[in-house]
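The complex is shown incomplete by one protein chain, all other protein chains being positioned as in the whole.
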Amino acid sequence: MARWFQRQMFRPTFTVVAFFAVIAIFFYGSIGWTFLMSLTKSSLMPRYDFVGFEKYADLMDNKRWIVSCINMVVFGALFIVGSLILGSILAIFIDRGIRFEGVFRTIFLYPLAISLIVTGLGWRWLLDPTLGIQAMVRDMGWENFAFDWITEPDRAIYTLVIASVWRSAGLVMIIVLAGLRSVDGDLWKAIRMEKIPQWRAYVQVIFPGMRPVFASCIVLLMSEVIRGYDLIVAMTNGGPGISTEMPAKFAVDFFFSRMNLSLASAASILMLLLSLLMLAPYLYSEFRRRD
Amino acid sequence: MYNISLNKIRKTYGDLTILHSVEMEITEGEFVVILGSSGCGKSTLLNIVAGLDTCDSGQILIGDKDVTDLEPSDRDLSMVFQSYALFPSMTVRRNLSFGMEVARVPKAEREAKVAKVAQLLQIDALLDRKPSQLSGGQRQRVAIGRALVRSTGVCLFDEPLSNLDAKLRTETRVELKKLHNDLGFTMLYVTHDQVEAMTMADRVAVMNKGRVEQFAPPQEIYEKPANLFVASFVGSPEINQIAGHLSGNGSLDIGKTHIDLSGYAFENGTRPAQDAILAVRCEDIKIVPPAAGHITAQLDFVELLGADALAWVLYHGKRLSVRMGVDQARALESEVGLQFDLTKASVFCTKDGHRL
Amino acid sequence: MTAKTMLLSCVFAATATHSFAQVADVQQYWTSASESKAMNVIADAFKAKGGTWIDSPSADYDSTIAAATSRIVGGEPPSAVLMTPNGAMLDLAEGGILRSLNDLRDAEGWQASLAPLIYERVTVDDEMVALPLGVHADNWIWYNTAIFDEVGIEEPTTIDELFAAADAIQGAGYTAFAVGGEPWQELYILTDMILSLGGPAYWNEIMVERDDAALQDPLLVTAFEYFRKVSDYVDAGSTGRSWNQTTNMVITQEAAMQFMGDWAKGEFLAAGQTPGKEFGCFLMPSDKPAYAAVTDVFVFPEIDDDEQIAGQDLLARTVMDPEIEVQVAAVKGSVPARTDVDLSGLDICATRGAQALATPGVAVASTYDALPGDLNGQLIDMATQFWTDPDMTAEEGAAALRDVLAD
Partner (left out) sequence: MSSPANAAAMPRVAVVGMYAFLIVSALFFLAPFLVILINSVKPMADIRSGNLLTLPSEITFEPWRIAWSSACTGLDCSGIKPGLWNSILITVPAVVISVLTGALNGYALAQWRSRFADWLMLFILIGLFVPYQAMLYPTVKILSGMGIFRSYTGIIFVHVVYGLPYTTLLFRNFYVGVPDEISRAARMEGASFLRTFWSVILPISTNIIVVVAILQFTGIWNDYLLGLIFAGNDNLPMTVQLTNIVNNSRGAAEPNVNMAAALLAAIPTLIVYFVSGRYFVRGIATGAVKG
């Protein structure tokens, strides 16, 4: 026994077990409790009067929830693709040894530093047709210029995409930049010898070799999509109508201001399942790679 | 006492067996090289000896003490890694003394030992540098120094020279051997490079697929390989192989050609009729006029190597190599006879490759 | 000091001789300048009476509820929580989490001095569980007097006059109705129409009793038609605009009118305007006038710390002090919940409100106060859906409303 203990001093097992316990208790304890709550009809305070899966059925009948989920998929796809593209392009340019690299890098990164409550307001003003860009352009003489997406139920979600890409592209840029800088120099020499056009080199040679880098980006961005809340509240608060509602906002609203703990819990559980579903391709490739 | 004995070491990962019951007896002060290609299990075996990996069954004795369940640091051994594994954040001095620091050796003693080893390896001037400020060769020395500083008596090496360029490798090889002679440590050295094995080892263990194929002094490994694997693994160019049927009258039949093997010393003196392979090193073949030798072959091409030359000939579609003087190689005809020195040749069973 | 308050002070002095310090940890969200001033009126009086006030402010109702319920769950409840007498309060009361104030009520005679509607709102199963700090109404219309004068119109007294006025204003080149883009603002417009058409009695049938027959009334379809009609007068920047930016349009003479609760008054005051002068106010015009009350209350969670219980007692008496009620109302722009107080210090809008609240049968609970659970939220969802989807007919709107409210 003493020897076993002594040997464990040299192994990570104790540490792994300790952290596992913390994560199990806090995260999975919470998931378990949330699941329990989703089976009750708790309103504001937790109550333990179980009604089975009634709340899940309610959720499926709730138009706002359905819209939220659809929005999340649309938003998520555009946001992830947009952030990856813009972030990659910026990374490519910065990687070319441009002047003022530090200045540009800082500009592209700072959105991460400022509270979303306020940057959301800044964006809302910019996009407000009577106050922001549209008004400014019209004042300059283009009377017919229109940029009023934020006021249109069908397009408001794109404004969220714009602001979210604005916030996350810098992070993608940094991560991709890091990937680019670890590309083997000989590969570039070979590309130049073969006279492959630069854009094709990136699209067909360099980026495919950086798959794990992009996978990391996608996972990080996905967790933003699933948990995205602050920016929506600050920019559109779900509107116009319910056209920019998202599941996380749905859950938070129903936890507190709507006093529907059970429904919010059901929503949280479904969000988790949804995120597992979104993660599945990544996990699949990850597990397969290891085997 | 620092002899090492490995008893029936077995290791599996899932369905994959890495080591099949490996046995080895290493006497004190011996320099043993474990030779094998990647994936043969040699590094796993070394890690098991070091205590960095566990075995599923078996027993490791160091100096007659059972260390199978002991931590590496309790096994009285030290190790040099392939990538050197110097602690990047520490100076050379601290790299050397860290182990003693952990073991709470008094400071004065630590310094004395570090100084001694540094002098031995001529790295005194580097003591206050960080590993990133050292060249590859210097790092190598520091890594060896770290292993020596605790002066245990058993030293393990995991391909320590593979990251050096050819010139440095040759130099370090010589130094290591000298160090071994001076210190008299027991050394267990893993490599895939047969030159290192041949030049440094007292004994070489050739490993293949988790088994020790042969454990013998290097010259014996080269001259009397225990099986076809060892024969073809050791030596460059690869040993020439001629497949045929061993008939009861002691000749190897290749179609209509019969090679008389009476000059060959069979193991146990017996030679049952069976399919067999005659293996001959390139330097044990003499060029003779066509039809005058054991076989006749077509010249394919000639490689001039400076000191000598290799002639590549085709025999029944197979390429054989013959070593000879440069002048002789230049004068070769397109058809040549080959005469084998059968006293130095080997004959293996085609079925399982064992030496006949 | 009146004789009565002197007497009360003696009572307080007596309580103060208890060995307990009186501590109140108050979870509240009055953080803007005027709100803060109002809360300070209460806090100063509380401290003057020997209490120790621990302030636990947060930004809005949601985070206050989140913090308060977390604290209750965690076994460290605040002594008092600022909220409204809505479903959340009902839920807390039914959970046995709120202290009953019946002892204080009976000792102080609070039932008689409160407006009946308000007393009804703060009482659950005959237990008084909350105390009102002040009353707002959400069916006010605020207007720019300069525009009214320029166009030559008076405060409308019927719903048709309202739209006639709006047409005249549009004709003069102003935005008639300033509407913001927050969904709850949209719901207010709808409920204004329902209140105007149906009056208090009908309101209570559909919102409080949620009577099926009343919900079938074609009146609702008309209300939705009017609701839709308002959108014809709205400017392009409406979406997402906060209510106070919207109020700003009236202040700056960009728009003539805004449907908004009386907290909007604070914006006009902050811009240096005076009620009755640069801006005016009237309750949603109707032949059956109504006052849709939104009440601010303190609830007092059950607590077992003697100092905090004493603090709750003291805070309760402070809040219900008539003078404090008037002062809070004056600072915050609300109306006192007590009907037995001196209204002479209030401005013209507050006076109108106080009169409406005191008139029997006029005051009703707004949707926010009246509806249990998240029904108010569902109404907001429904209203904003209708508002932003021009293809939805008034009949469909009425049906959607019925779906939310019908049991």
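Per-chain numbering from 1; labels A, B and C assigned in written order.
The rule we apply is simple: a contact is a pair of C-beta atoms (placed from the backbone, for glycine too) under 8 Å apart; a residue touches a chain by one contact, two chains touch by 3 or more.
None of these values were measured; they are calculated from a predicted model.
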Contact set of the excluded chain (shown chains only): A, B, C
Identified contact with the non-displayed chain, of C:22, C:100, C:123 or C:248: C:248
Residue, one of C:71, C:229 or C:402, that touches the chain absent here: C:71
Contact footprint on subunit B, counting only the chain that is left out: 47, 50, 52, 71-74, 77-79, 81-90, 98-99, 102-103, 146, 150
Contact set of subunit A toward the excluded chain (per top definition): 9-16, 19-20, 22-31, 33-34, 46, 86, 89-90, 93, 95-98, 102, 104-119, 121-123, 125-126, 128, 130-133, 135-136, 163, 166, 170, 174-175, 177-179, 181-183, 185, 188-189, 191-192, 198, 201, 212-213, 216-217, 219, 222-223, 226-227, 229, 248, 251-252, 255, 264-265, 268, 271-272, 275-276, 279, 283, 286-287, 290
Positions on subunit C contacted by the hidden chain, ascending: 25, 28-37, 39-40, 43, 53-61, 63, 66-67, 69-71, 73-76, 242, 244-245, 248, 251-252, 254, 261, 263, 266-267, 269-271
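Everything that follows uses one rule, which is that only the chains that are shown with their structure count from here on.
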Given subunit B and subunit C, the chains that contact each of them: A
Most widely separated chain from subunit A, with each centre as the mean of CA atoms: B
By mean Cα position, the chain sitting nearest the middle: A
Centre distance in Å when subunit B and subunit C are each reduced to the mean of their C-alpha atoms: 89
Distance between the centres, which are taken as Cα means, of subunit B and subunit A, whole angstrom: 54
Whole-Å separation of chain centres (CA-atom averages), subunit A against subunit C: 37
Sites on subunit B touched by subunit A in the complex: 69, 71-72
Subunit A to subunit C touching residues, read off their complex: 43-47, 63-64, 124, 128-131, 148, 150-153, 156, 235-243, 253-260, 263
Subunit B-facing residues of subunit A, complex: 3, 6-7, 10
